[in-house]
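With one protein chain held back, the other chains of the complex are shown just where they sit.
Labels run A and B following the written order; every chain starts at residue 1.
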Amino acid sequence: MTAARTSLHVQYDSLARQHATARLGMWVFLGSESLLFAGLFALYAAYRFVYPAEFHAASAHANVVLGTINTYLLLTSSLTVALAIHATRRGHRRRTVLLLGATIALGLAFDVLKAIEYAGHLADGIAPGGYYAFAGLPAHGVVLYVTLYYLLTGMHALHVTGGLCMLAWLTWRAHRGDFTPQSHIALELGGLYWHLVDLVWIFLWPLIYLIR
Amino acid sequence: MNELLRRLLHLPAQRSSMARAVDMLHYSVILATMAGVALAAIVTAIFLFRYRRRTTAIPLTPKVRAPAWLELLVIGGLLGLFGVWWVIGFAQYRVLETPPADAIPVYVTAKQWMWKFAYPSGPTATDELVVPVGRPVKLIMTSRDVIHSFYVPEFRIKQDVVPGRAVTTWFEATDPGTYEILCTQYCGTRHSFMRAQVIALAADDYARWLDAARAPLALPGAKGDGQATARRDRASTSAVASEANDTTGGMAGGTAAGEPGGAIAALGPGATLAERGHQIAAERGCLRCHSVDGTPFIGPTWANAFGRRRATADGGDVLVDEAYLTQSMMDPRAVIAAGFAPVMPSYQGALTPDETSAILEYIRALRDVHPTRVPPAPDGAITSTAAGSAATTSPAAPPSSAAPESAAPAPAAPAGPAPSSTALAPSAPTPSAPAASARTAP
Partner (left out) sequence: MTPDAPPPAPGDAPPSVIELASTELAWTELTVAADPARAEAALELDADRSYLRAGSGIRSWLLTTDHKRIALMFFVATLLALMLGGAFAMVLRTKLLTPGPGFIEPLTYNRLFTLHGVVMVFMFMIPAIPAVFGNFFLPMMIGAKDLAFPRLNLASFYVYLAGAALTLWGMIHGGADTGWTFYAPYATTSPTDVAPIAIGVFVLGVSSIMTGLNFIATTHMLRRKGLGWFGMPIFVWTIYATSIIQVIATPVLGLAVILVALDHALHMGIFDPALGGDPVLFEHLFWFYSHPAVYIMILPAMGVISEIVPTFSKKHPLSYNALAYSSLGIAFIGFLTWGHHLFVAGISQFDAALFGAMSMFVAIFSAIKVFSWIGTLYRGSITFNTPMLYFFSFIYLFAFGGMTGIAVATTSLDIHWHDTYFVIAHFHFIMIGGTLTAFLGAIHYWYPKMFGRMYPERWGLVSAGLVFAGFNLTFVPQFLLGNAGMPRRYYSYPVRFHMLNVMSTLGAYLLGVALLITLTYLIVSLRWGRRAAPNPWGSRGFEWRSPSPPPVHNFLVPFDPAHGPYAYDALPPEAPPPDARPLDVSPSDAPLPNVPPREPA
């Protein structure tokens, strides 16, 4: 919608208004997205309330190290994407491309670590739903934590991956020179989306790894 | 007037203690609805006619504002009306949702697509619930598979039956008769065939029925857990039900208590629910941690627990009732009793709903044990291997024409994978006694 050429569309009377509208649309979209996660958070809260001890026991098996590394990776990637927008505003095209590339690299690293984490859990039998086979803890209640863990992080990882595709496309456009200091709304919106992905993780990290 | 409106609105007969009150509210709500709708439609029609176009030119109309008093009147009036309905409705809802303390408990298990009823005194039945008139009956319900809903239109009650939860509802039938139970929560292919009936008997008929249900029978037969049939199996039982005496008061009093005692060799279908609960508790190892004589052990004692408030580890307290006990079995760590370690494993999936009901009933029956006394061996249960045939035991008098098929051996083993005729030797390490024995004396 907003990402194409930064030409003025017929229904707007100025480019500034068009961009403001795109920004508003993006914020509404982000609000809607966060409600998708809110549903899962609500489930988490409800089940944690019912099974505090099980959740406590289960979260002890979460991989805090990987989770924490991932947190730093994502936070750093938020910084790089913000710097990329900053660089565009200053008109540094090459720096923009490099910073976006760094963001993509960090996001990919996040996905890879996530996959390693999953693999480790699955090897232990910590699998969701009916596939739960972990000998260390009885399934009842614990399996809800595990399933929610997979659902929450899985959905988040999907968002990360989607965001990476979007960033790749933005990088290509930045490389092509689509973005000018005055007009780079697509990049701005991409950055917003990436921050949301980051923000969701900021909630996931304590819920899954830290709260005991 | 009541009768006229009831027929006009196609409401079923009012056959429970609450039905009439609910219907009164119903009438007022529906009549007000009709009046409101009629008013709106008539005023609209009058306006449409009165202010019809009388010119072909561009008409100019005044900008009319409703006076504030009229707006306030409409909003305030409606709010007041709705508020009254809400207050009355909620007051009734509280009554409908809160079983009286003296209600006769019946355990209900729903499954696709049948209802099973288990009485504390032992009888179990499929698709047929026999209750006395004029006494509140409390249904403690759970489902084995999907959500069902227990609905008796004549009683104006309905309750969703949710798997993994113990839910309760209650009613007090006012007239003898047979009333249909309908499942109202969609539960699969044969949802609309999941019908059963409540047979309400007058007090003496009910006493007779209880008698008959307890009379020893010798009709052996296979376990008749008919799949997807509407067969009416009525368990007849041979067990004494001192617990039932308890709750049914004088009505059935004496009939049970007089039964000679006997050693439990095996629990046939005639055993009381509490006895079965005891047996299951012993087999499943419950009694390794829970005493039944008031002594705290690894877990809290079951004696004198039911119906009382218990301090919890987090500083609060909780009423020990069916819901709490079910939760404690299925999710033991949710609420920990003060002074005990959270060591109990969950029995979710390990106990069938029937077994859960039996254990609940057992714990309930232990609510008045004298703490120090080691109860004697149960005198309630007698040896019985018989399965019951319904026909011979069904009461003759009651208007329930739906007498079960007589010839068919309709044995009703206790629902669930109960080890029905295996020998029971309570091998629990703790001194234990079935509930019934604890307070035999009438």
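Keep this in mind: a residue touches a chain if its C-beta (ideal position, glycine included) is under 8 Å from a C-beta of that chain, and two chains touch if they have at least 3 such contacts.
Bear in mind the structure is a predicted one, so any value in this text is a computation, not a measurement.
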Among B:W115, B:Y151 or B:W302, residue touching the chain not depicted: B:Y151
Touch with the omitted chain, as defined above, among B:E180, B:D204, B:D314 or B:D368: B:E180
Options B:Q159, B:T174 or B:N304, residue touching the unrepresented chain: B:Q159
Contacts of chain A with the absent chain, listed as residue ranges: 1-2, 4, 9-12, 17, 20-22, 24-25, 28-29, 31-33, 35-36, 38-40, 42-43, 46-47, 50-51, 54, 128-132, 139-141, 143-144, 147-148, 151
Where the unshown chain meets chain B, residue by residue: 9-12, 22, 25-26, 29-30, 32-33, 36-37, 40-41, 43-45, 47-48, 51-66, 71, 74-75, 78-79, 82-83, 85-86, 88-94, 96-98, 145-147, 149, 151, 153-154, 156-160, 162-165, 167, 180, 182-193, 195, 330-331, 346, 348-349
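Note that in this section only the chains that are shown with their structure count from here on.
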Complex interface listing, chain A residues touching chain B: 50-54, 138, 140-141
Residue ranges of chain B in contact with chain A within the complex: 330-331, 333-334, 342, 345-346, 348-349
